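Removed: one protein chain of the complex. Kept in place: all other protein chains.
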Amino acid sequence: MKTNDVILQTTSKVVFFIIILFAIHLFFAGHYHPGGGFVGGLMTSGALVLLLLAFDIKTVAKGFPIDYKILIGIGLLFAIGTAAGALVFNVPFFTHVFGDVYLPIFGETSLHTAMLFDLGVYLVVIGVTMTIIQTIGESE
Amino acid sequence: MINLLVLPLLIPLVTAALLIFLPKSIRVQRAVSVVSAIGTLAASIVLLLTVKDNGIQTVNVGSWDAPFGITLVSDTLSALLVTTSSLITLSVILYSFRSIGEARERFYYYPIVQFLLVGVNGAFTTGDIFNLFVFFEVMLMASYVLIVIGGTKIQLRESIKYILVNVISSALFVIAVAMLYSVVGSLNMADISQRIAQIGSLPILTVIAVLFLIVFGLKGAIFPLYFWLPGSYYAPPVPVLALFGSLLTKVGVYSILRSYSLFFYHDQAFTHELLGILAIITIIVGCIGAIAYWDVKKIIIYNIIIAVGVLTFGISVATEESYMGTVFYTIHDMIVKAALFLLIGVMIKITGTNDLRKMGGLMKKYPLLGWTFLVAAFALAGIPPLSGFVGKLLIVRGGLAEGAYVGSLIVLLSSLVVLYSVIKIFMNGFWKAPKDYPGEENQPVLSLWAPGALLVLASILYGVGAEVMYPIISQATDALVHPAIYIDAVLKE
């Protein structure tokens, strides 16, 4: 679809970043507050869809030269990897570990392997949504 | 290795994820697929032997104790089915090399097949009713893709029906799980069984049991829920059809078997009687369909329905003998159905048609194919000593012993119809005067034949070596007859 609405386009650029930031916040908040990889991923895709609506697919593809199908693969591997890590330690599949770790900039931080898994979810959701939207959008 | 039972679903899952990165390198895809399928098969065989020697294997995923987390449970039945599915997937992958076509291969055919195996193996392995739903979804989504990939007209037309029916059945599945959860407050199947046993028969549970029967029956294609099957299965290419025909309906049958033996056994007079009646009608309509057509694919597709009827009849009788027969027969049917689909696939490749009336005389040029097909055909009909015999024998004997005379005789005589339908393929395809078919020289007949032949060989060994299988199958049956074995293994009490 071809649109050429300057106002829409400018607004979209701004809103896009707001949504992305919100999405990332949602993702990180997940373990303690409403949010998580799934919603975060969807929200991110929502932002991208907004751009798609404002611009055309080619422009967006130029801006984000990502093969979203690869993103699906990466996300899946992340999620599986987190779950399968348990195999190395011979504890039941999917056993998470967590603990407080001292990191240089962040200070005392609570880390949880569930976060890695959620990252996988996040990536897969973006990958899938965008693959679908892009494919359908392109096939005009 | 406490996670051994995860491997048969983890290996294909990882493979699928990896293959997403390599859509263009077909050779690598093939190599990875085969290696992974062999790995899955090996892992499942190790698992089967472990279960045989050390009893039921369980893993509480995420270290959350049952019944709170998800528990994977590999009893002998599940390990057997997982092994069989892995074997079949391996053969189908091998067959696909020379038949599925590069276009489909580039569009994620192999990863989707691996995903399908994940779903199937997962459904056989999980001990959690909601997780079963999830694996159903994996399997179904993969099957949606496999049925539609290629985008030919018939595929598009039939896939929409297939998807619609299955989406409905998935919705019903969730509803059924929710209702069951409302009553018993648990999702772990062993826990459900234990809780139901405490209250015994409760009217609403009977209704929920019937709802589950509808849900699983839609997948397993029992009467009157099978209407979508013949058309939908007809659409995809033969290797996909082989996977569907041998695996998907069996997941439905397995789910009926599992739920009706593990926890829905308190109102057998109603639930199992109903199942028995539906099973018998399923056999009859399957038989009617199997003799109606001259299309090789259609004939074998209707044979799927007959087998589903036979199996569910075995479940409905619900004695040790009939369960044993059901287990024996399930494994047999999976192997032989896959083999038959692959073999008729070769016939179609050679002749370029599905229509028996246009075929003929293949015996002269392809005797090996002909004999392999004939053996598979006899195995399907349950001619001893081939693989279908023992299972059918036990199902019928179990049925007769329980006084289910009509059903048992129908099961017996259905063999005749099965035999007729497949012999029709043999007589019209392989006999008659030889013909020339355009393009037959270019078909890699031997490499297409080999995977089917591998399965036929497996079927022969399975039949003749029934004694070797007996302890395993009898162990699998034990857990069905005595739910306590399963429950104790899961809840460790």
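Should a chain be cited, it is by its letter among A and B, assigned in written order, with residues numbered from 1 in that chain.
In this text, a residue touches a chain if its C-beta (ideal position, glycine included) is under 8 Å from a C-beta of that chain, and two chains touch if they have at least 3 such contacts.
Assume contacts and distances are computed from a predicted model.
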{"item": "Name of the absent chain as recorded in UniProt (options \"Purine hydroxylase delta subunit apoprotein\", \"Alpha/beta fold hydrolase\", \"Putative CoA-substrate-specific enzyme activase\" or \"Na(+) H(+) antiporter subunit A\")", "value": "\"Na(+) H(+) antiporter subunit A\""}
{"item": "Given B:G39, B:G122, B:G245 or B:G276, the one touching the chain that is not displayed", "value": "B:G122"}
{"item": "Contact with the hidden chain (one of B:L47, B:V92 or B:I112)", "value": "B:I112"}
{"item": "Omitted-chain contact residue, chosen from B:L47, B:L187 or B:A476", "value": "B:L187"}
{"item": "Touching residues (missing chain, whole complex) on chain A", "value": "1, 26, 29-39, 42-43, 45-46, 49, 53, 68-69, 72-73, 75-76, 79-80, 83, 93-94, 96, 98, 110, 112, 114, 117-118, 120-121, 124-125, 127-129, 131-133, 135-137, 139-140"}
{"item": "Touching residues (missing chain, whole complex) on chain B", "value": "13, 16-17, 20, 61-62, 64, 67-70, 99, 101, 103-104, 106-108, 111-112, 115, 118-119, 122, 130-131, 134-135, 137-138, 141-142, 144-145, 148-153, 160-161, 164-165, 168, 175, 178-188, 191, 195, 199, 202-204, 206-208, 210-211, 214, 218, 224-225, 227-228, 230-231, 237-238, 267, 270, 274, 288-289, 291-293, 345, 348-349, 352-354, 361, 363, 378, 381, 383-385, 389-390, 393-394, 396-397, 400-401, 405, 408-409, 412-413, 415-416, 419-420, 423, 427, 431-434, 466-467, 470-471, 474"}
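The rule is short, and it goes like this: only the chains that are shown with their structure count from here on.
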{"item": "Parts of chain B lying in touch with chain A, wherever the complex brings them together", "value": "1-3, 6, 10, 13-14, 16-18, 20-21, 23, 59-63, 72"}
{"item": "Contact footprint of chain B on chain A as seen in their complex", "value": "69-70, 72-73, 76-77, 80, 84, 86-87, 90-96"}
